[in-house]
Structures are given as C-alpha cells and as structure tokens.
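Of the protein chains in this complex, one is absent; all others appear in place.
For chain A:
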Amino acid sequence: MCGVCGCADTANEVTMTDLASGKTSLLRKGMAHLNDHVDAHDHPHNHDHSHPHSHSDGHSHTHPHDHAHGHDHHHRHPHSHDDGHSHTHPHDHLHPHAHGNDHHHAHGSDQRVVALEAAILGKNDAIAARNRGWFEGRGVLALNFVSSPGSGKTALLEATIRALKDKVSINVIEGDQMTSNDAIRIREAGAPAIQINTGAGCHLEADMVAEAVKSLDPKPGSILMIENVGNLVCPAMFDLGEAMKVAVISTTEGEDKPLKYPHMFRAVQIVIINKMDLAKHVDFDESACRANIASVNPNAEIIGLSARTGQNLSDWTSRLEKMLSDFRL
C-alpha cells in the first residue's frame, strides 16, 4: 500500500459484478490516480552511483552533482585536473524532460506563467460524451438516478421494471460503495443488472458506466437506468453520459432537501417524491416541498408517488414511456 495517500488500499478498489454470470472484475486497482498522476506522485527512490576517479597528484574526490527531474539522480562524474588542485562543484540541472543530453534550464527567457484553462473533470467529461454518443446512436435512453441513501431509488426501479417489463427492455447499473444487494433485488424484479462497488468512492464516474455497458449490451429502444451512489453532493458533478438526471426524495426526509442540496436539484430534470403513502404519518407538506424544488429549479417536473403501494406510479411510468418514444424519434 502506498503510504502517502492510501491509494492502493483495498477499500479504494472499484469493482463490477455482473449478476448474470456472477463474475466480478476489478475496474480500478486502488484509485485511478495510480495511473493518472505518476509524475506528481513519486514513490521516493535514489539513483546514487560513483565513478572511479583519479588525479595526477594521486588524491581523489567526488563531486556532488544533482539533477532534479521528478526523482533524484545523484551522479558523480570522472573528472581530472592538470594542475593537481581539488574542488567540488555544486551543479544543479533542472530538466523539463526526463533524460537526454539537451539541458533546458528553468531560467532566463523561459515563460514563467503558463495559461492552461484545462477542465479538471475533463477526462470524465470526455468519456461521458462518448457514452452519450453511443446511447444516442443506439437509441438507448439512459437515466441517472440520484438521491440520498434510503429514499427508495431501488424500490422505484423495482416497481418500474415490474410495471413495464412486458413493454420495454430495461437494464440497470447499480452503484454502491459495498454489496451487491441492490443488483440482486433488480434481477429478482426481472431486469439484467450490473453492480458497481465504488469502495471509498462517493459517486459513479463515466468510465465505470462505459465498462458496465459493455457487459450489459443494452438493446436499441431500451432504457438504461443508472442508480448512482446514494449521495446528494458529488454525483451532481460527474456526467455519466445520461439523457437526464432524475432525483428521488422521500417524504420522510422533510420538505427542505432541495434547499439544503441545491446543486443536485438544479442538475436534474425530474424530481420524484417517493413514499407518499407515509406523508400523513410524518406530517409531510407536499406543497412546501414542491415550492422548494421550484425555487432552486423552476423547470423541474415533479411527480409524487409511492413505489411501495403503487400509488400514482403510472404517472411516472407513462412519463417514462413518452420519454422513450420521444428519444427514439
């Protein structure tokens, strides 16, 4: 394990389990940055060597001679003087490139400030764009479901699959830190499911979806439901290539979740208020909740339902069917 940041800690592994075959594969060993920032994350090692070295007067010495290029190489060069005197050369080279004879020195007329404007999430966004193109080309409606843990995302997906399985092909990608519990539930409801375990990760990323889609191989005209890790913060930042994000909140969470987590509610197009069957028991004020959603995202569609009892479930499933037919046009 890497002692600097724990990047090779097994808790940081990302795995994918295909419930059809029971096969689990490793998507990321430790953390992705093991491959990402090799340059910026040196595991210290030394290249110290010295060369045999003699002078006409018979004495010998060594010259400290440091090259700084990411990691340190201390070279001691053969060196002789005709007059027999001795000295040491502090001699530091800064190499922009790892090796070679051309020494670019980091001073003089070199540009000091480099303008980059590089998107920090650029790698994820590029893979998400590729996913999106693939989904559109194949006619697969991909939806990214986000919520806090326990709002009933999996229950909603199960109810949706049971309601639509004779009409629409549905595949599911389940994201959780640990366990395949949710993917097992989805499979029992009648849809192929891939479980991604993000380990220490708090959200799904586009490359994980790309891998899962390779295994699921969704048919043209089908729906891909991606259940993100239960978290109302980070998943808002990571585009997976979905056609839209759908937020699920439940009556037991209180009316003010949209105000507390505005980034997430701003990123979605549909908000489902789940557990409406419990609303009266927990004094849930539906109109206040709707007003709160509208205050952070005036364009969000809001559907109140109960995945458990099936109350108003058809509002959602018919909306989903319409979305699919619009998408295929």
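One rule holds for everything that comes next: a residue touches a chain if its C-beta (ideal position, glycine included) is under 8 Å from a C-beta of that chain, and two chains touch if they have at least 3 such contacts; residues count from 1.
Note that contacts and distances are computed from a predicted model.
Participant: Name the omitted chain as UniProt records it, choosing among "Cytochrome c biogenesis protein", "Hydrogenase nickel incorporation protein HypA/HybF", "Peptidoglycan D,D-transpeptidase MrdA" or "Nitrite reductase small subunit NirD".
Facilitator: Options "Cytochrome c biogenesis protein", "Hydrogenase nickel incorporation protein HypA/HybF", "Peptidoglycan D,D-transpeptidase MrdA" or "Nitrite reductase small subunit NirD" considered; the missing chain's recorded name is "Hydrogenase nickel incorporation protein HypA/HybF".
Participant: From the list A:Ala126, A:Met237 or A:Leu278, pick the residue that touches the absent chain.
Facilitator: Touching the chain that is not displayed is residue A:Met237.
Participant: For a quick check of understanding: of A:Ala126, A:Cys202, A:Met244 or A:Leu278, which residue touches the chain that isn't displayed?
Facilitator: Final answer for the missing-chain contact: A:Cys202.
Participant: Pick out the residues on chain A that sit against the missing chain.
Facilitator: Touching the chain left out of view, chain A contributes residues 4-5, 31, 33, 36-42, 44, 68-70, 92, 94-98, 106-107, 110-123, 201-203, 233-234, 236-237, 263, 266.
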